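Missing here: one protein chain of the complex. Every other protein chain is in place.
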Amino acid sequence: MKEEKRDNKASRKKRQYEDTKLQTAIDKNLELFKQVLHYPLNQDFIIKDLTIEDFERKCSLLYMKGTIDSSKLENNLVPSLKKINQIEMTEAISCWAVVVKQLDFMTVETVETLYKAVDKILFGYAAILIDGCDIAVTVNISKFEHRSIEKPSIENAIKGPMESFVEDVGTNISLIRKIVRNEQLISESIIKGQRTSDAIVLMYIKDIADEEILECVKKRIYDISTDNIQNLEIVEQYIEDRPYSLVPTVLYTERPDRVAAFLQEGHIALLNNSSGGLIVPITFWSLFHTAEDYYQRWPYSNFVRLIRLIAFFLAMLTPSLYIAVTNYHVEMIPTDLLLAIGASREIVPFPAIVEVISMELAFEILREAGIRVPTPIGPTIGIVGALILGQAAVEANIVSPILVIVIAITGLSSFAISEISTNFMIRIGRFVYLAFASFMGLYGIGLCFVVGVAYLVSIESFGVPFFSPYAPHYKSAGDTFYRPQLWTMIFRPFNIQQKNKVRNQQ
Amino acid sequence: MKVKITMILIMNICFGLLSGCWDKLELEEQAYVVTVGIDIAEGDNIVVTCQIANPQGGSTAGSGGNQNEPAAEIVSFTMRDFLSIRDLAASSVTRRITFTHTKTLVVGEDFARSDKFYNILESIVRDRQVRRDTYLIISKESAEDFIRNNQSALETRPHKFYEFMSKRWQESGLVPVSIIRRFIHDTESGEALHLAIYGTNEKTGIAGEKDEDNYIAGEVDKEGGNIVQLIGSAVFKDGKMINVIDGEDTRIALLLREQIDIDTYFVTYKDPKDEEYVITIRLTKHKKTKVDINTDNEIPTINVVVPLEASVVSIPSNVDYVTDEGNKNFLADYIGEELKKKTEKFLDRSKEEFKMGAFDWYLIARKQFNTLEEYKLYNWREKYPEAEITVEYDVSIKDFGRLFQPHTNREGSANQ
Partner (left out) sequence: MLKKQKTKVGAREFFALYAMTMALQFSDQTPATIFKDAKNAGWMVPIIAGILTLVSFSFVLLVLSKYKDKNMIEIIYSTFGKYIGFILCFILFIVAFAAIVLNSRSYVDITRTMFLPKTPTNVIYFMLIAAAYMIGRGGLRGISSTAWLFFVPMCIVIIIMSVLSFKDINMYYIYPIWGPGVKEILKVSVRHTGVFGELILFTIFFSEVRSYKCYKAASLTGTAFAIVVLAVFSFIYITVFDYVSLENMAFPFQELTMIVNIEQFFTNLGSLFFWIWIMLSVIRCTVLLYLATSIFCYMLNIKEIKPLLPALSAIIFILGNMPNSSLAQNITSKADVFYQLTYYILLLLPFILWILSKIRKVAGNES
């Protein structure tokens, strides 16, 4: 149903000059380029007339400022063009072949249509037009500015690689190839639409990745209807299984080592000029685990996983459990605690549910503000918001002190879940539980929880059940809640692929 | 389909929120009854006393709590049935009465001796809020007086008093740890006396010379502190109180039960070798009591061996019980004999006066039969008063406290 919709949207406009062939006369060609690239309105588009000694034919170099490396242009390209032997040039059947030959130490491509040539220019190529040739020679001298490789900012780790993806696909691929030195590692470029600029690089290990899933991923990418895909963060929303669901079905990570680990298990990675990569298909465990789980020693990482699991539940259920217990099941609270809560609640004007919702909202606002605020004042927000607001609210008897603890624990626990989508899922899901808790207490929470789990079970990411290989059970290394010792993890998860079941042993 | 489901969900939630949350009640709107007292009143009525914990009383939280408020509010109502207190209380108590945190049920002795008691108790247990492990205390005077006069300086909050006291009971064994569930079970089984905690807030003074444990409530000679005393037990037969036994008999009853219901307790005896002094001994029942019951004959025979470990804590007489093996055995036998004498007296009382045991022996007798039918035919309840019971105390002296030797030095210094 969803697929059809996507197809319907795919009614692309053809550009006017899409089929225009290049002409033989250079003046005509130049006129075409000038028209398409809005010369001289567009200051970045440069047309440089070249004069090659003893060579009468007119020659032009076309490029876009800001996409090219000027040192390459000045030091390599122009000098070597100047050195072209004129005799060869005149004798050759087609002079573009001579140029190609002369420049063979660089990436050279010949194009025949205007459209492709323009595309190349936009991509940082220099186009060489020669009078009398209906073919343009394009030379790659591209250089786009991007960040240098930095530490990951979301998926922090104490131990392990500290590199993260940058906004350059070449660098990103290199970061992965550095870890996976495997002849089977394929990086396949999928060109979206008619423009090479929308290319998405698909990486997978050929003898591990499942073809069915690969086909499925490719199909979904081809089905993307929009023309211009800015980056992977947008691709993610086009290819995911359940666009309306709270549950993510694609993993976004900024760590090359994580991508590499996923590739080894038969997942497929999507890269682009984005500061992150996408992993498909994923399971609940992909969201639950972190890269560091594998770098820390066995007891430590399992301890951390346990803590994270607890944090997961606390972040999701604490406010609703508080409401359920104080409003429906007071018998659960030890008498002393009960009286303490009672004493502080007595002077609070609102019912507990209003208290919780208002404090939750305040906390979410605080969180959003903390992200959007300019970095220098960031910490101040935290202090003002959390400390002063909380303290003042309690002093003013607007909320009870116990509630501040509840909200603080909830917030703190949610910070322990670093995966962004999961984090949102829990933060929003919390309110659903809250509604059920205030409606029917633990009964409501219980039902809601089971339905939630059953819903998660029913989700499939690219055909892979969300809770597999745990439920339904598939043979795997058993790396779910518990992380086995690394040397016992010989099986690749069978739910992702079944081609190459055992990890490479020599 | 998805839209449908969301619609159902949304409708459901709206439905819930609009029509109100039926069982929802804010925590501070409830009055937590910590102690319930029941007394007999004129006619068919009963007096129900509720000690309601005041959250703000005794709290140290600085959040606007008024520390000058009393820790509890005590209200008494006269009515026909227990559970209607929830409605009746609405006439004066601002919050809804809740029994979820009730720790103790105090019953006036007069009411406990009446026929109505058991029915009322059963109706209490039927309520979903009342916990089955609520302690059962029988007060010598009215329960209302008992609750009103129970003012412990150490525990400002009333529930703490019972919470901590129950731990002391388990240690000393002067009081049986009696909970409603056991009471109901003993009564339903129709084969066992139930021993309930006996207490009072009136000091009656000492009747004759006493050892350290043969008091019943009110007789303990003490000054200051809380005037409430809890010692000894009220004896219930078929859900009706019939008598009171003192702390010593309570301990014996607990020792005779097979399971270990009593941790460690101190006793003092006249020093067998030197009548002027007393020796203090700490007794521990370290193993299960061995109870052999033979039901082959018309008259059942019961053999009981109570294993006890004794630590002699003080020997003021300076008789050498420590190194002298003979003296040591003599002391052990002496303790056993003393206990046996008291036990036999109590057993006679149980057979002749109560005509029922309080030692869960009927369960052991049950084991001798194959089917319930056979057991019912044997009619243990009728047979018990005629049973031949022999009790042995197997006392072994474990240690002598922190001393190896009698304190000879002190003897010397006393002579100077």
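Per-chain numbering from 1; labels A and B assigned in written order.
FYI, a contact is a pair of C-beta atoms (placed from the backbone, for glycine too) under 8 Å apart; a residue touches a chain by one contact, two chains touch by 3 or more.
Quick caveat: nothing in here was measured; it's all calculated off a predicted structure.
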Neighbouring shown chains of the undisplayed chain, as defined at the top: A, B
Residue, one of B:Ala71, B:Val106, B:Ile137 or B:Ile184, that touches the chain absent here: B:Ile184
Candidates A:Val78, A:Val304 or A:Met332 - the one touching the absent chain: A:Met332
Among A:Lys101, A:Lys219, A:His473 or A:Arg503, the residue in touch with the chain that has been omitted: A:His473
Interface with the undisplayed chain - residues on subunit B: 5, 8, 12, 16, 19, 22-23, 100, 128, 131-133, 163, 166-167, 181, 184-185, 188-189, 258-259, 360, 363-364, 366-375
Positions on subunit A where the hidden chain makes contact: 210, 212-213, 325, 328-329, 331-332, 334, 440-451, 453-455, 457-458, 463-465, 467, 470-473, 495, 498
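Note that in this section only the chains that are shown with their structure count from here on.
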Averaged-CA centre spacing for the pair subunit B and subunit A, given as whole angstrom: 67
Parts of subunit A lying in touch with subunit B, wherever the complex brings them together: 244, 326-328, 330-331, 333, 335-336, 338-347, 351-352, 394, 397, 400-401, 435-436, 438-441
Subunit B to subunit A touching residues, read off their complex: 2, 13, 16-17, 21, 23-28, 30, 32, 34, 53, 55-56, 59, 61, 63-65, 98, 100-101, 103, 129, 157, 159-160, 163
